[in-house]
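Some notes on the structure that comes next.
The complex appears here minus one protein chain, its other protein chains still in place.
Note that the chains take the letters A, B and C in the order they are written out, and that residue 1 is the start of every chain.
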Amino acid sequence: MMAEETLVLPHLELRRRTAERDRGLREKVMSLEEAASFVSDGDHVALGGCTMSRTPTAMIWALVRAKKKNLVVSRSIMSSEGEVLYGSGISNHVITSWFSQGIVWGVSKVMRHYTESGEARFDEWSHMSIGLRYRAGAMGIPYMPVRSMIGSGVNERLGDEVKEVICPFTDERLLALPALNPDVALIHVQRADAYGNAQLDGLQFMDIDIAMAANRVILTTEQIVSNDSIRRRPDHTRIPFFTVDAVVEVPYGSAPHECYGVYEPFFDHMDTLAEQTKKDPEAGIKKYLDDFYYGPSSWSGYLDLLGADAIVDASRRGRSIYND
Amino acid sequence: MMAEETLVLPHLELRRRTAERDRGLREKVMSLEEAASFVSDGDHVALGGCTMSRTPTAMIWALVRAKKKNLVVSRSIMSSEGEVLYGSGISNHVITSWFSQGIVWGVSKVMRHYTESGEARFDEWSHMSIGLRYRAGAMGIPYMPVRSMIGSGVNERLGDEVKEVICPFTDERLLALPALNPDVALIHVQRADAYGNAQLDGLQFMDIDIAMAANRVILTTEQIVSNDSIRRRPDHTRIPFFTVDAVVEVPYGSAPHECYGVYEPFFDHMDTLAEQTKKDPEAGIKKYLDDFYYGPSSWSGYLDLLGADAIVDASRRGRSIYND
Amino acid sequence: MTERKNYTASELLAVMSARILKDGQIVFAGVGIPLLAATLAQGVHAPGLTILFEGGVIGPFVVPGELPPSTNEQRCTRRANMVLPITDVLLLLQRGYIDVGFMGGAQIDRYGNLNSSYIGDPEKPAIRLPGTGGGNDISSLTQMIVAMKHEKRRFVNKVDFITSPGFIDGGSSRADSGLIAGGMFRVVTDLAILAFDDDTKEMKVLALHPGVDPDEVRDNTGFDITIPDNVGRTDPPQKNELAVLRNLDPERLYTA
Partner (left out) sequence: MTERKNYTASELLAVMSARILKDGQIVFAGVGIPLLAATLAQGVHAPGLTILFEGGVIGPFVVPGELPPSTNEQRCTRRANMVLPITDVLLLLQRGYIDVGFMGGAQIDRYGNLNSSYIGDPEKPAIRLPGTGGGNDISSLTQMIVAMKHEKRRFVNKVDFITSPGFIDGGSSRADSGLIAGGMFRVVTDLAILAFDDDTKEMKVLALHPGVDPDEVRDNTGFDITIPDNVGRTDPPQKNELAVLRNLDPERLYTA
């Protein structure tokens, strides 16, 4: 388990780090490669989205290519991007509530291989507990009381990472969840301006809390829009610019996962990955990385490998949410 | 101060009350008068909006006419509706962070008259503390740790209504704010469907937390729209139907205050109220109630008294937010 | 289950689960059988039932033939009344707005505890399973219905690991641990409907499905299970129930 003294950042240290950031209104558009420099080896990296939705695939792709090391990665629920983390070795420690490719493909053989062999850690928290850890971090409080996770093996296995507290008003026993302020958050959105004001359509998952909690935010976006268009509908902005350090325009930046209203998951690609990692998970995921992560010379090269047919099909299904 | 044992509802009692509510998908459109029956004498009533924005004026108007008694009323910031509460006698106990007509009219003489004479209570909390009390109530936790209000007279005067807690991870001292689950919430919105799914444009204030925290919600709305139109943009719904017990269509339901994008405050009316309550606050507010609250036979009669000129002017200013 | 039946075990599960749901309820559902059952209930007897997904969805309607692959994709939001952040939809459980949590199970024990984390010793597991997802929160915070296949390896005396708490060690141990609300309500299998004793909190048989012999339940349960002499009998799936179900899942992704 994580050393207790580093589990929750002391408030003054959290503020010191935040005060150091350049939070002024300024343009911060850059390439995936440039944005990757905001992630240091050993960082705690939180991923936006959930399961196969708005996964920051392109940014993870860039971090794998940049050969980052010893990242601790947290997310509400992990899908195939978790297999990529383990397989590439950029992280052997994930914190999540559920980790497999997706229900329809059964239990992930890659996750099983790395965790059962002891090569990698998978710290399990309840879904809401992860959300409330980010939320406490976003709110600037060191813990959040909760009525869940109590009495379970999940709780027990977390040891001193959670504590019992007593409500001073009702004397009820609650669990205190430690605030989580990630070093970096990777979040993919439908649109953002050059300053980092982001709009999210559809499901928001834990992204807003993650952005507020993190010490740096790398935003990838399907589209960069003008600040003017953001200012016309300020009640549609979900992430304010001053939390954001990098903005990267990456069309299809969540593929093979979905981006609400833009494209659905690339199911055939996911089928192939599941099939390819079934027999020899390690060789299967390495080959996948060779083909899709190390092989292409650019993100467009990656999309080429997905193929125009699949892109068009995923897009048609994605846009269909607005058809009626 | 409120008796400590009733300050925070025990969790099982909160759940019992919630379980008793009819939370199925059903139509609940009714008149102001019918909706007033959801408020009982002695209830804790939370008001949505803030200062002169999205004040549930029409519903307060109905409660005054129904001669409710001994209400405890909380709101982020109180404006002239607080004067109406005191003057009508439906509440002599408000909980808020700031109470006057508005900065431009100086200190409210009505507020001063009733509080300085001891006829009415005005419990002062910090702005964020009220918000976090609603939020804790909305989250189903009995308290929320906070770093504000500490060390001030505001805190000191609240006595046992707040408690110091120690973070079990960082040993930091924090203040525990008691959850607030109002008996009834009155919330005015731009649009809602017949089931109570509500959309809010622009500033949201504390309305979402209030709706989630309360044991009953009365929604007044500028416009009732179809459930179909709600379902086309589910990410615009801010209050889910199952928290709502009554939906009342009341155009200009916040007048003389504003409703974002629909009308701005009726400044001349506010000027007149301020002037009329300056010399003899009690007589001034009584006359105001006679003229605008008891006089008209219907809400349209109230709007008649505001006058078409003022309505058109406020509407023109209100809609102008979307002009560029 | 020796007779020929005009439905699959999964269809039986979905139909029997759907019947337990009541009109007007708010149901927190997982994908697969729970979603099918809740949608079936809407179509047959509970038009005012509301489905919630842990991805952050309130009151969606599933498009037949477009069953979502998890509770976190846009297909889950079709014709929804509201979408909201994950943490907030889960907090509705904690606040007490949800009547029923409804999910599948990999392994359950006599006190209704569910395991979806580890087979074997958690320190060195034989199998690492995907984990709790929303299951722990749902089972901690509301009344639960679980739908699962009735097999000996799934119905064990004591789970290897409590991922989603039922009644822990039985008796008052759930409340004693600090979980003051919620608890297991029903387990629906392809053989029977199971409930929990009011005092001991041990699993017992409430009703057997058509053609199921009590011994079949005993043989497929890894602990001694009470089957009262006056145990109930469920009615077989009806035509209209099966018709609605097959329309929802024409490719039999979840009802093969």
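Criterion: a residue touches a chain if its C-beta (ideal position, glycine included) is under 8 Å from a C-beta of that chain, and two chains touch if they have at least 3 such contacts.
None of the values given here were measured: they were computed from a predicted structure.
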| item | value |
| --- | --- |
| Chains in view that touch the one left out, judged over the entire complex | A, B |
| Selected residue (touches chain absent from view) among B:V8, B:A36, B:L180 or B:I208 | B:I208 |
| Absent-chain contact - pick from A:R231, A:K278 or A:R316 | A:R231 |
| Options A:R23, A:R121, A:K163 or A:K287, residue touching the unrepresented chain | A:R23 |
| Interface with the unshown chain - residue positions in chain A | 11-12, 14-15, 18-19, 22-26, 138-141, 195, 197, 212, 227, 230-231, 234-235, 237-238, 240-243 |
| Chain B residues that touch the omitted chain in the full complex | 50-53, 76-77, 96-100, 102-104, 107-108, 111-112, 115-116, 118, 122, 124, 126-129, 131-132, 134-135, 146-154, 157, 164, 172-175, 202-209, 258, 260-261, 264-265, 267, 318, 321, 324 |
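Keep in mind that, in the parts below, only the chains that are shown with their structure count from here on.
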| item | value |
| --- | --- |
| Centre-of-Cα separation between chain C and chain A, whole angstrom | 29 |
| Sequence positions of chain A contacting 2 or more other chains | 146-147, 164, 172, 174, 202-204, 324 |
| In chain C, residues with contacts to at least two other chains | 57, 77, 79, 83-84, 91, 94, 180-181 |
